[in-house]
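Pasting a structure below so you can have a look.
What follows is an incomplete set of chains from the complex, kept in their original frame.
Think of it as A and B in the order they're written, each chain with its own count starting at 1.
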């Protein structure tokens, strides 16, 4: 099967990969859907080509974000229908916490969000999860201030409380917070599935190569059709019973 | 010097303690003040004896909480005057996060906050930091859902960002979240100071013995006079310079 990363690998990369079969992790028995950073800052308020969008929304991922949305909505719907836990992770706003952000440093210039009122308004909305995939009442929302959804959050505790053994991972960016969350999820020994159409990135080569890295080392990178089909096969009653009995 | 825990130790405890000198950690060079769980749920809205207070506020610490307040205000003022970092830690409300609380379990009955509107109103305010020691704009506020202020929060990252090497620890309860935060702080190798008049607990024996445990193993348990005097001796300019240069 052709994969998005094939075009970026070198001849030697491909030769070494041929020397052994690819390993598959498989789905677990009690999966959770974890959505990373589906917030306004990377979408902006409307679909625009990347370089246009970045003028107003410097963190934009351009059309890649909007292309992922229908797939995300489909997967989220299937997860809710299957009754598996859904965890939304977004940013902890410095204005709410006072915490020094992980991307801040004196040598690094920040976006000036004070002199430009429109930018200040966008900045205040930066970590709002977009309406299309907004949490339902009762769904868990965690706020982080590091690349990984596990770092400095209750994610591990919450998944353990729910007896989750596998994570279906989506969101952005492929080469940033999704990648970091995937590594930590595997470090904690969850079975990890990354849904290819449901992750996106501003940069094309890093998107492809980080999918490769995750598929080689930490996760199964699968298409949304396959994951939705799997969710449809889960025994719904058992799932509901499990959560009720916690 | 007589200590609050003396009355609770056994003769054998005292005999074994006499066989070696008590060890002192000392203050560090770049301390931060960390305040644990100074929220409405343990104060209630007014000073009342413990058993009275628990009728309306089941999590109350009674008069012990109110007795600590002037000492906490004095220490907080001295910390701000010294220019050291101040970090407030309080609870992450289940209504805001959906996270299953660390004290929840199907075998444990919860306070019914739905059938009683007054209790529901108090429950909504449970993690509001009380006005007397409220955060100033710019001070860090972290929200936790575990006993320790480090667990599932940005506390370690924030202290590392500020190059803190010592923690002055206050709040409640002595035998719960203060103790847990003290253990984690020492595990991370911070020099720990617990300020005796600025920690409190619903239960008297656990208050005393947890002070003993922390003093024996993890921290110096000091009086507020000594800590305030130390804060007054810190080189203010150096502190300000350090934070500016981050």
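Quick notes
Rule of thumb we're sticking to: a contact is a pair of C-beta atoms (placed from the backbone, for glycine too) under 8 Å apart; a residue touches a chain by one contact, two chains touch by 3 or more.
No experiment lies behind these values; they were computed from the predicted model shown.
The copy number for the entire complex in this file, given 2 shown chains of one sequence, is 4.
Basically, only the chains that are shown with their structure count from here on.
Rounded to the nearest 5, the angle that brings the Cα atoms of subunit A onto subunit B is 180°. Averaging Cα coordinates per chain places subunit A and subunit B 35 Å apart.
Here subunit A touches subunit B in the complex through residues 92, 96-100, 102, 105-106, 135, 138-142, 145-146, 151-158, 161-162, 245-246, going by the rule given at the top.
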